[in-house]
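Shown here: the complex without one of its protein chains, the others still in place.
And now, subunit A:
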Amino acid sequence: MAAASPSPALPAVAAPAARWRRGLADPAVGIWLAALGVTLLGWAVVAVRGGEFLTQPNITGILQNCVALGLIALGQTMVILTGSLDLSVAYLASLGTLVAAETMAGSDGNMVPAVVAVLALCAGVGLANGLIVTRLKVNAFIATLGVALILRGWIEDNYTGPAGDVSRSFQRLGYDRIGPVPVSVFLLVGVALALWFVLRRTRLGHHMYATGGDEHAARLSGVRTERTVLVAHVLCALCVGIAALFLAARFGAGSPWAGTEARYDLESIAAVVLGGTLLAGGRGGVVGTLGGVTVLAVLDSVFNQLAVDPFFKNVLRGVVIIAAVAVYARGRRSAGRSR
């Protein structure tokens, strides 16, 4: 009874006019406008230099680059919204590719067991993260950092290089495309839709926002906050598992560096925050995160086209992330002093 009462109240808060006005100030809208702007800017700069930016291979490349980071960032969105954090995603992605490739061992018949094994592994790790955070009351930062160390030790002790073999037909997940759109993008969109539905249309989603917004108030209004955080961690880890399956299909083998080389732990958090989700939790969503991932991927592609030094690229990326978040913070401050 008590748990059900907050959920119907939430969607009906805003009147149509206010909702429209708030829609324009919504960071999720802003980040997609920024993505559009960056694309146009990239197109203009590359065109001035006599290149073509919006070519079909380039678009495919950008979309392809979105998938792995996008899936992980979507998972990260769930935990961050709930007021938690997951720093173990990079090593979990690496381990996922290794488990997938080794279970498959090159044969198509093992595809289903491999998918099940990876998802089970990830669900287990997510459960462990969630239990350490909720039951042992360890700060999420330290808890997931500790789990990351545990996974890292496990990986480094058992693998020294690429291992396993991904079956031919599974690799099609990484390479097939329909027109200019890689099939893996549909996977990303599917996961995004599912998570959007969970967040906006189910009781669990409302509980996540409530827990992230003010855990104490949520608990007092009857939300089982511990269970909510636990579920968020499991969902996040499952997203990482799906990303790992995609990465395995892409590489054709399991790689101990699949997740860490691209720094998915910190990059995914950057993408989530770039998408307007509050790092403290309670505000934000899936749409913004996808926008954040798109901006990062488009920027990367522009830098590549302009042959920017890869090290200098990092400098620029750092500046862009800080600047973007500063713009949001400014908007929020002028809208009302809420931190």
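Quick note on the criterion: a residue touches a chain if its C-beta (ideal position, glycine included) is under 8 Å from a C-beta of that chain, and two chains touch if they have at least 3 such contacts; residues count from 1.
The definition used in the following text is that contacts and distances are computed from a predicted model.
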Out of "Xanthine dehydrogenase family protein molybdopterin-binding subunit", "Fe-S cluster assembly protein SufD", "Autoinducer 2 import system permease protein LsrC" or "Ferritin-like domain-containing protein", flag the one the UniProt entry gives for the chain missing from this complex.
-> "Autoinducer 2 import system permease protein LsrC"
Decide which residue listed in A:Val46, A:Ala143, A:Val166 or A:Val298 touches the omitted chain of the complex.
-> A:Ala143
Write down which of A:Arg49, A:Arg172, A:Arg201 or A:Arg330 is the residue touching the left-out chain.
-> A:Arg330
Could I get the residues of subunit A that touch the absent chain, sorted low to high?
-> 21, 132, 136-139, 141-143, 145-150, 152-154, 156-157, 214, 216-217, 266, 269-270, 273, 279-280, 309, 311-319, 321-322, 325-326, 329-330, 332-339
